[in-house]
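What follows is an incomplete set of chains from the complex, kept in their original frame.
Labels for the chains are A and B, by order of writing; each one numbers its residues from 1.
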Amino acid sequence: MYLGKVIGTVVSTSKDSSLSGCKLLIVARLTEMLEPEGSTEIAVDTVGAGNGETVIVAQGSAARRASGHDHSVVDSAIVGIVDTVETVGGGRL
Amino acid sequence: MYLGKVIGTVVSTSKDSSLSGCKLLIVARLTEMLEPEGSTEIAVDTVGAGNGETVIVAQGSAARRASGHDHSVVDSAIVGIVDTVETVGGGRL
């Protein structure tokens, strides 16, 4: 899993039926200091995350274990909203 | 999943039988600002995508969940055509 920040939304009408009703968000991966590290991906929201929130993103087959996506084409899911991050170096949300 | 742009087509006669009849497209990965970020891959089209379209690409075992590829060698599939992208930074399709 990785720390991410929700930075956008994707709307798609013509898509795989397993994605119907899914909220597709663009997530930027963060460093442990909560700075963007440069890459983004599209993740399905499963916890009610909103724009600007710091989240936990799961990838691969793990993403399909999030509620309701067992048989879908999902390979990335937001599985938690971060309350606090504390690092030895001092990064802190 | 990631944002991609269809930029080409691959034709192969001698291939695994599970790929018979599949449309194999070259997809360039995009940033959230819809700029190419440098990498490409070959994805199976499952939603009728065409050259130049912005699409959603699923990877790994998730790609085989797209209709008709359950037992194939597919590890990447186009699973949606993007209507709109809206980002905090202003990227917009």
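Here is the rule we go by: a residue touches a chain if its C-beta (ideal position, glycine included) is under 8 Å from a C-beta of that chain, and two chains touch if they have at least 3 such contacts.
Bear in mind the structure is a predicted one, so any value in this text is a computation, not a measurement.
**Q** Out of the whole homomeric complex, 2 chains are present here; how many copies are there altogether?
**A** All together, the file's complex is an assembly of 5 copies.
What we mean here is this: only the chains that are shown with their structure count from here on.
**Q** Taking each chain's centre as the mean position of its Cα atoms, how many Å separate chain A from chain B?
**A** Whole-Å distance between the two chain centres: 20.
**Q** Touching chain A in the complex: which residues of chain B?
**A** Going by the criterion above, the answer is residues 1-3, 31-32, 37, 46-48, 56, 58-63, 65-67, 77, 79-89, 91.
**Q** Which stretch or stretches of chain A touch chain B in the complex?
**A** Interface residues on chain A, with respect to chain B: 7-19, 24, 26, 28, 39-43, 51-52, 60-61, 63-64, 71-76.
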